[in-house]
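One structure, as structure tokens, below. Some questions next.
One chain of protein is taken out of this complex; the other chains stay put.
Right after this comes chain A.
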Amino acid sequence: MEQLMADLKKQIIEALNLKHLKPEDIGDDQPLFVEGLGLDSIDALELIVLLQQHYNIKLANPQDGPQIFKSVKTIAEYIRANQPS
């Protein structure tokens, strides 16, 4: 889980062009949207693409997005629960 979250932080920085951040700047439980990292709706779409590209996971129901993309930890938990074997 720790390694997965570390990988996710690097992938999020790369995919979302967050060049002003380092992986250690992103807390495991830190909110990604609004009051946290300040991501927006386009970033949410990029996160969906990221899941598909890196983890072969297609979001079955986009309305689940706000819960899944709440933090790096919630994304990692979703990947663990849904990654194809």
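Couple of notes before you dig in:
Convention: a contact is a pair of C-beta atoms (placed from the backbone, for glycine too) under 8 Å apart; a residue touches a chain by one contact, two chains touch by 3 or more; residues count from 1.
The rule is simple: contacts and distances are computed from a predicted model.
Hidden from the displayed complex is a chain whose UniProt protein name, among "3-oxoacyl-ACP synthase", "Ion-translocating oxidoreductase complex subunit B", "Amino acid ABC transporter substrate-binding protein" or "Xylose transport system permease protein XylH", is "3-oxoacyl-ACP synthase". Taking the complete complex into account, A:16 is the one of A:16, A:57 or A:75 that touches the chain left out.
Taking the complete complex into account, residues 16-20, 38, 42-43, 45-46, 49, 52-53 of chain A touch the chain not shown.
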